[in-house]
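With one protein chain removed, the remaining protein chains of the complex are shown where they sit.
After this line comes chain A, so read on.
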Amino acid sequence: MSPLLEVNELQIAFGGVKAVNGLSFSADAGEIVSVIGPNGAGKTSAFNCITGFYKPVSGTVTLDGADITGKRPAVIAATGVTRTFQNLRLFPDLTVLDNVRGGMHLYGGQNFVDALFHTPRYRRSERAYTDEAHRWLDFVGYKGGRGIPVRNLAYGQQRQVEMARAMARKAKLVLLDEPGAGLNHSEKRDLLELCRKIRDLGAAVVLIEHDMGVVMEVSERVVVMNFGREIADGTPDEVKRNPAVIEAYLGKEDEPGPDEAGPGGPERGES
């Protein structure tokens, strides 16, 4: 059986800069895959490319055997991909419930004629939307007010709402771009739990994360990126021992000679 998500030799360039340069990896349903790497390694660019926000120069992205390379983000979302953003991208002036309803747009259930005449179909689907929104907020463990604008919420709660919105999409593939950024220790615990819950729903979870504790604990597989391509791919333990990974993160001991991972030396400032 072929994996759910297959990224093959992906390349994205901004002018002369190749942000992603021949990235290949895959993710299976019911699996948590972490993508890690130093800043500027191309992780978010790769996400944006998988979800259609960037058009790749070459390479393919397939989901469940269907080619989704370079399609419009909305079309890709409709095939079963959902995501969160590195910097929260909520609908700030809308209520928490409305934000989660945002993930349910593709459920359909009513058209504008239903809305104009308030047909039974309209009432039924509106009630279903609301019930679902509550259900997903419960799912992510959200405890705050639900009828107030999200801009009034604390950061951690906004993260939860974004997660609920992404989950409401009911996608086969869930891409989380640094879901743990800015969360405190106990919130991170909850996040780990949530990732497992999402996986148990049968989705493939791919997350970008900088917190190695989180990565090593939650992922079944880790893909390490540097200079726009994967330099290691394996279980957390395998990756931890991989010399290329250690080099990328800690730098190389002072030896002359070109570096095989890519052009230029690895960034030393990264820890």
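What we mean here is this: contacts are C-beta pairs under 8 Å (C-beta built on N, C-alpha and C of every residue); 3 or more make two chains touch, one makes a residue touch a chain; residues count from 1.
Methods note: contacts and distances are computed from a predicted model.
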{"item": "Omitted chain, identified by the protein name its UniProt record gives, among \"Branched-chain amino acid ABC transporter permease\", \"Cytochrome c\", \"Sulfane dehydrogenase subunit SoxC\" or \"tRNA-splicing ligase RtcB\"", "value": "\"Branched-chain amino acid ABC transporter permease\""}
{"item": "Candidate in contact with the missing chain, chosen from A:G22, A:G70 or A:G145", "value": "A:G145"}
{"item": "Residue, one of A:V33, A:A46, A:I68 or A:L90, that touches the chain absent here", "value": "A:L90"}
{"item": "Residue of A:D28, A:D98, A:D190 or A:E220 touching the missing chain in the full complex", "value": "A:D98"}
{"item": "Positions on chain A where the hidden chain makes contact", "value": "51, 53, 72-75, 77-78, 82-83, 85, 89-98, 101-103, 105-106, 108-112, 114-116, 118, 122, 125-126, 129-131, 134, 137-138, 145-149, 151-152, 165, 169"}
